[in-house]
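Removed: one protein chain of the complex. Kept in place: all other protein chains.
On to subunit A.
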Amino acid sequence: NRNERRRIGRGKLRLQKWYVALSDTQKKKISREVIQMVLARKPKMCSFLEWRDLKIVYKRYASLYFCCAVEDQENELITLEIIHRYVELLDKYFGSVCELDIIFNFEKAYYILDEFILGGEAQETSKKIVLKAIEQADMLQEEAEAPRSVLEEIGLT
């Protein structure tokens, strides 16, 4: 049901995830519209917006806005808490997460999202279990890493 979930920093899209098939142009248009609407909101306003036939649920964490577009009959409050739980997961994983973590480790942010939400529905709401799954994957990763060349180490390739 969750059509998209994305994270916006100062009008820039940092991460987006779509749970319906749309063309790239449509996606860009929707992103623009939603960013505009959400950034125009003042503090203390309610966290829900009607947009086309969907509802936008958003929450601001420091400089980042997290938004979900959900169907009309979806539960708004639980969607807010979906956002919060995702932020908690990021926070736990990166250790007090900031925008830079998400920019430099965008692929990780995606994995965490996939472990938590799939096809627009919460897959696993236990924080421990999600983090354990991600950590296990990281273990696999570290085992697989071989030492790299000097050139690579300084980041020239």
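The rule we apply is simple: a residue touches a chain if its C-beta (ideal position, glycine included) is under 8 Å from a C-beta of that chain, and two chains touch if they have at least 3 such contacts; residues count from 1.
Just so we're on the same page, contacts and distances are computed from a predicted model.
The chain absent from the displayed complex carries the UniProt protein name "AP-2 complex subunit alpha", chosen from "Dynactin subunit 4", "mannose-1-phosphate guanylyltransferase", "AP-2 complex subunit alpha" or "Brix domain". In the full complex, subunit A makes contact with the omitted chain through residues 13, 15-16, 19, 21, 24, 28, 44-50, 52-54, 72-73, 75-78, 80-82, 84-85, 93-95, 98, 100-101, 103-108, 110-111, 114, 118-129, 133, 136-138, 140-142, 144-146, 148, 152-157.
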